[in-house]
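Here's the structure, in structure tokens; my notes come after.
All protein chains but one are shown in place.
What follows is chain A.
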Amino acid sequence: MRISKGALLVVIAVLIPFIVEFRTALSWFGIEISVLESLVLGAVVVLAIVIWAVWPPNGDAEAEPTGSS
């Protein structure tokens, strides 16, 4: 893992507003994508991030200090 599981979940959550409003933003340039296309796009981006996160170059992210007292 490159980042902790917690961080990965947070990244995915924070991504959601961007995906939702990306569609709105595109429509200003006359590019209309459907809800389904938007969902597929979101799924692809999430998948890419998950793959990036679990790719194993340094497997120590989970071993980080958890210092959450």
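One rule holds for everything that comes next: contacts are C-beta pairs under 8 Å (C-beta built on N, C-alpha and C of every residue); 3 or more make two chains touch, one makes a residue touch a chain; residues count from 1.
In this section, contacts and distances are computed from a predicted model.
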Pick, from "NADH dehydrogenase subunit", "Acetyl-CoA C-acetyltransferase", "Pyruvate synthase subunit PorA" or "B(O/a)3-type cytochrome-c oxidase subunit 1", the protein name that UniProt gives for the chain of this complex that is not shown. "B(O/a)3-type cytochrome-c oxidase subunit 1"
Can you name the residues of chain A that touch the chain not displayed here? 2-7, 9-10, 13-14, 16-17, 20-21, 23-24, 27-28, 35, 61, 64-69
